[in-house]
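Report on one structure; see the data block that follows.
All protein chains of the complex are present and in place, except for one that has been dropped.
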Amino acid sequence: MCRWAAYSGDPVYLEDLILSPAHSLIEQSHHARQAKTPINGDGFGVAWYGDRDEPGLYRDILPAWADRNLESLARQIRSGLFLAHVRASTIGETSRVNCHPFVMGNWSFMHNGQIGDFAVLRRPLELALDDTLYNARTGSTDSEILFLLALQFGLDKDPQAAFARTIRFVGDEARKRGVTPFIRFTAAFSCGRRLFAIRYASDEHAPTLFWAKLESCRSICLVSEPFEDASRQWQPVPPSSFVTVEDGNLSLTPFCIEKAARAA
Amino acid sequence: MCRWAAYSGDPVYLEDLILSPAHSLIEQSHHARQAKTPINGDGFGVAWYGDRDEPGLYRDILPAWADRNLESLARQIRSGLFLAHVRASTIGETSRVNCHPFVMGNWSFMHNGQIGDFAVLRRPLELALDDTLYNARTGSTDSEILFLLALQFGLDKDPQAAFARTIRFVGDEARKRGVTPFIRFTAAFSCGRRLFAIRYASDEHAPTLFWAKLESCRSICLVSEPFEDASRQWQPVPPSSFVTVEDGNLSLTPFCIEKAARAA
Amino acid sequence: MCRWAAYSGDPVYLEDLILSPAHSLIEQSHHARQAKTPINGDGFGVAWYGDRDEPGLYRDILPAWADRNLESLARQIRSGLFLAHVRASTIGETSRVNCHPFVMGNWSFMHNGQIGDFAVLRRPLELALDDTLYNARTGSTDSEILFLLALQFGLDKDPQAAFARTIRFVGDEARKRGVTPFIRFTAAFSCGRRLFAIRYASDEHAPTLFWAKLESCRSICLVSEPFEDASRQWQPVPPSSFVTVEDGNLSLTPFCIEKAARAA
Partner (left out) sequence: MCRWAAYSGDPVYLEDLILSPAHSLIEQSHHARQAKTPINGDGFGVAWYGDRDEPGLYRDILPAWADRNLESLARQIRSGLFLAHVRASTIGETSRVNCHPFVMGNWSFMHNGQIGDFAVLRRPLELALDDTLYNARTGSTDSEILFLLALQFGLDKDPQAAFARTIRFVGDEARKRGVTPFIRFTAAFSCGRRLFAIRYASDEHAPTLFWAKLESCRSICLVSEPFEDASRQWQPVPPSSFVTVEDGNLSLTPFCIEKAARAA
């Protein structure tokens, strides 16, 4: 279980989410309250959109609370759209290539959750990737594969359908191998224009997700657990939701892996 | 506040203290129970004595729980005398040079605690070092200075007196500058033949220290907090104690900074 | 192109190969003479056999010349059988998981060379692995796959045949995809009892390999390029050779990927 925060709105310094709030993301890296473990110290990362189509990416293996580079970058870099993540490792070594966010072209992606029986599923999931995406695999996490599968299944065209198909595919491959599908998937991702998020699980325990609005800078924040930020009213995102953020507005639709995947 | 473990006895694999026990040192790196914080994830280190007079030293900046190298080294290296430490940083960046143990010639040293008003005291403490020791300073922690001061004050001749003089000196320098002496100092150190430890504080809150004996391998363990090791009976070391371990025997004497320092 | 050194004989300190000789492996990490590039600064590693069946493994991402841990470990650890490697990256990030040696059970492996058109071949090569070996993949180098393929193809039973079959398989898969097979492969590997090496290339440019004997400690060294060690007479290993070292003796046989693979 990891913790993450995503932002869309008028440009702000990254520190406004990562460092400054009481119970900020860095605070959550050692004192998370709504996660299985309070410690999310197995690396961190941030992807932000600036002048270019592709996002910037800074990931490193120290706990977020100990990284002076992160502190300085968060004070300097302003962005109107960014993802930030602190990792509690379940699969894969503490290595930059296993840290979130993952970036491919203009897309960025980060995830909190896991795939059950990944040892059985890793190969069939990787096999579904075309050569370019297959070779783009640099780490060994389930999260990276979920991102690459969504790219494979049309993330560029229909983000909701692409992830629905991805998750359904993971379930189908599990069933084919006689294991019960198990996936927990609370993720945020962006193409650089819009910010998306999904809260979903194959059981009753979808990892938490909250959102809040700040009118004054037309901004939406999405977080694994709320900051203590009196200026914002945090609201839970219901399980099985697909979130789209654009122009300071958040829309919530049911995320049904059957229907959405069929539409794809 | 950090956590540490020290061993003297028949050679055992480092993993016997670091990895294997329930509530081992690595377990304590994320779930310490008797420390101010449960997390000791700001680097780690181990110093062990083998065939040479000088100890081996392995320190790194990842949390101990995440370091595959440590896991492999702990499974391979056998030693009859070693120190192991997981760090929770109070002063100094997460950098190898700030990780314990510190090593100088045949001496190794590790520490749990701190010096109050260190910003006021750093300069006069460093000034007391002769040129060789002064130039040996590579990090920026109070712990490293305490070790260098003890070397300066005769660690080779009389370990107890050297540290008594060190701690008294820190207090004197504090008083000279109008600040109340404040030191918490639970430390282990070794010359390669004997293992020493001190539990001391200028107030009532000396960091915890426990010891246990295992007859079968003539061994003594000293730890910040006990492992769950049914084969050992952990006993608290009283505050203001000086511990000497040699040939499978532990002796406890009062550690009085006045008397011992005078004797020096 | 990387540089490596392997040792089999009476136990010596690792530093005897890694640090002490003029033009030692660490010297070669910044001033290699017979490699495409003089710099081999993209991480390093050492695997050594001690009391256990499985080897110890220490790999890290700093250049070997800058790693104080390596220096200390090399001064402390004695072994009668070890592999040491300094990396010049062609494929894969500078990350511990991409550093050699690779270890699996009691086997260790390190490599200097490359597979041509790896982007085309990565998937079919990985596909040939059974689930356990497939899931053991943690990095993204061609070297790691070559090792896993050899394990798949019977390294435990017949090391020569297993690597012959591996290399032939790489060539076959290349031809199937319309690319000319291209492989350069100078590698050392060990099960913990015997030390093996192969010098092979699909063209005229097999990476260099030398060996030398030191009677006084019944030892054989294998190196990418010779140390300046007056006590040893370095001899080139001819291209297309399979080297077996056991009990202080080195035997050289032709390494023919056709014949050996058929025998498998």
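Note that the chains take the letters A, B and C in the order they are written out, and that residue 1 is the start of every chain.
Keep this in mind: a contact is a pair of C-beta atoms (placed from the backbone, for glycine too) under 8 Å apart; a residue touches a chain by one contact, two chains touch by 3 or more.
Since the model is a prediction, treat every value here as computed from it, not as a measurement.
Please identify which of the visible chains the hidden chain touches across the whole complex.
A, B, C
Looking at the whole complex, which of B:Arg137, B:Arg194 or B:Arg218 touches the chain that is not displayed?
Answer from the full complex: B:Arg137 touches the omitted chain.
Among the options A:His31, A:Arg78 or A:Arg123, which residue touches the chain absent from this view?
Reading the full complex, the residue touching the unseen chain is A:Arg78.
With respect to the chain omitted from the figure, which of B:His30, B:Arg75 or B:Arg96 is a touching residue?
Only one of B:His30, B:Arg75 or B:Arg96 touches the chain omitted from view, namely B:Arg96.
Quickly run down the residues of subunit B that touch the omitted chain.
92-93, 95-97, 119-120, 122-123, 126-127, 131, 134-135, 137-138, 140
Mind listing the subunit C residues that contact the chain we can't see here?
The missing chain touches subunit C at positions 30, 37-39, 41-42, 61-63, 66-68, 89, 93-94.
For subunit A, which residues lie in contact with the unshown chain of the complex?
Residues touching the hidden chain, for subunit A, are 48, 50-52, 54-60, 68-69, 72-73, 75-78, 96.
Definition applied: only the chains that are shown with their structure count from here on.
If we look at subunit B and subunit C, which chains touch each of them?
A
Fit subunit A onto subunit C over the CA trace and report the rotation angle, somewhere between 0 and 180 degrees, nearest 5.
Value: 180 degrees, nearest 5.
Count the residue numbers both subunit A and subunit B use at their shared interface, divide by all numbers used there, and answer same if that is over half, different if under half.
Result for this pair: same.
Just the number, please: Cα centre separation of subunit A and subunit B in whole Å.
So the centroids are 41 Å from each other.
So which bits of subunit A are touching at least two other chains?
93
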